[in-house]
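For this depiction, one protein chain was excluded, whereas all remaining protein chains were kept in their positions.
Showing chain A:
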Amino acid sequence: MASTIVVQGLHKAYGEVKAVDGVSFEVEAGEFFGILGPNGAGKTTTLEIVEGLRKADAGEVRLLGQAPWPRNAALLPRIGVQQQASSFFERLTAREQIRTFASLYGVGSKKADDMLELVGLADKAEVRAEKLSGGQMQRLSIACALVHDPELVFLDEPTAALDPQARRNLWDLLRAINTQGRTIVLTTHYMDEAEILCDRVAIMDHGRILQSGPPAELVRGLDSATRITIETGAIAVDEARRLFQGAEVDDDGVSLTLVTRTPAPVLASLAERNALRGLSVRGATLEDVFLNLTGREYRA
């Protein structure tokens, strides 16, 4: 069976600007796929072409075996889209919003109310959408995208501008949706989000996919150093330098940082000396992968 999404050689230019410059990828059924990159990398344009909102200059898109462009009414009920900015009808309550969207797909109000319950907005049903908090709005927006039980869900930066607590709540919700067997494509400019949620990510910049694969694999592929941080004074700087020849040692007066490619013996030796006060260990992240790929700091 063919992949749920097949994208081949996508190109889209706005005047001189090449927003999408030769993007190809595939997403399997049930996969949680992330498109990661800074603002302006071409994520949203790519997503809009894949959803069928825009026409590509060149390249081909197949969703569930069908072409999304021109507007494909047979395909639309099988996909759910949550847009970057929440789009709601003016002056309607949360319940009225989701019931309206549900009926566009011929879904009854019972199902719509259940979906509201699922995203934890049952107690906000009578509140007008514009009065909801940022996190509640995003949850409502996702509920509206899911109300017709789509097989394939597109989420464009669903956690942008949310506080950390709300982001975490939303992550739980997204994982739950994925566990139900739905395929999810998510764009984000948060590295940690992609790392935590996605089975596979594609890192994008300047309209191209630089690398793709499972986050852990990408990070491991870097073979980068690990940073071990302990409280200053837990071990003397000179002693640390003598003990760990291969490591970079730095003390800023608050923390002592050891950067090493062999963290295990370092940690063992620190433990022996009972010098683990304030310990934190940080391996490479997708951020480092991005840095490595582009040669520059990640600009979120």
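Following the convention adopted for this analysis, a residue touches a chain if its C-beta (ideal position, glycine included) is under 8 Å from a C-beta of that chain, and two chains touch if they have at least 3 such contacts; residues count from 1.
What we mean here is this: contacts and distances are computed from a predicted model.
**Q** According to its UniProt entry, is the unseen chain "Glutamine--fructose-6-phosphate aminotransferase [isomerizing]", "Transport permease protein", "Rod shape-determining protein MreD" or "SCP2 domain-containing protein"?
**A** Per the UniProt record, that chain is "Transport permease protein".
**Q** Out of A:92, A:160, A:196 or A:222, which is the one that touches the chain we can't see?
**A** Residue touching the absent chain, from the options given: A:92.
**Q** Can you work out which residue in A:51, A:157, A:195 or A:288 touches the chain that's missing from view?
**A** Only one of A:51, A:157, A:195 or A:288 touches the chain omitted from view, namely A:51.
**Q** Which residue from A:7, A:41, A:81 or A:119 sits in contact with the chain not drawn here?
**A** The one listed residue touching the chain not shown is A:81.
**Q** Considering the entire assembly, which residues of chain A contact the chain that has been omitted?
**A** 14, 51-53, 71, 73, 76-77, 79, 81, 83, 85, 87-92, 96, 99-101, 103-106
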